[in-house]
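One protein chain omitted, others in place.
On to chain A.
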């Protein structure tokens, strides 16, 4: 039986790319390109992004999720990303950790949402071991009567990190945004989502989230994450130039900035919906 070239000492190889302050749209484009055009495993850590930016999931409807008038007034960029899931507002206080893997990279892991989220929750358990942050919100899936890992990272019932994924035929990406710190005023740009996990219990953002900085330092979190990744993969340090070298030039990423005109049209949609 042939041994995969990406394995050494029994562990799969992963390229570790450490970034700081890279704009979130650039990060998303990089992730999507690596997902679609690379055959390596990647772990990307982006320590903060420079400007406050709203990031919706692939099916996010601005009129339902955003306070659009405030966003237009304050010129806050709004991005629709290529993965599913909810809406976040990210800034310098956000730490991003992304895994982009071949479907056979992690032995025994099926490339479906639940197994991937379970796997990552176990990895982050190692990161937070011994620290007060140790909860992973679960919900009961009544259809199967099992406790399903929700993939929200919580302290008590307050969320400090959330993630989303995209799964292709042979690879998957699982990315997380961690609220190491945030601006209270920024949360005012987000509406209460219609679709939310039960444990949220209709709380608005400020009652629902918490800051990691109260429990762990920035550098400690990143170091512990790298250590946890190193327990499952053989780490190979990579630079941004390395990532760009492997990329196919024809690929067009789908994550994009919404135009102001689109946001304006969304206001119109919400007004007509409320009148009907």
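Some observations on this one:
As a working rule, a residue touches a chain if its C-beta (ideal position, glycine included) is under 8 Å from a C-beta of that chain, and two chains touch if they have at least 3 such contacts; residues count from 1.
One rule holds for everything that comes next: contacts and distances are computed from a predicted model.
Of the names listed as "Glycine cleavage system H protein", "Transcription and mRNA export factor ENY2", "Calcineurin B homologous protein 3" or "Lipoyl amidotransferase LIPT1, mitochondrial", the one that matches the UniProt record for the absent chain is "Glycine cleavage system H protein".
Considering the whole complex, the residue from A:15, A:63 or A:83 that touches the absent chain is A:83.
The residue from A:98, A:166, A:186 or A:225 that touches the chain not shown here is A:166.
From the set A:110, A:129, A:185 or A:272, the residue in touch with the chain omitted from the display is A:110, counting the whole complex.
As for the chain not pictured, it touches chain A at residues 57-59, 82-86, 108-110, 112-117, 143-144, 146, 151, 163-169, 195.
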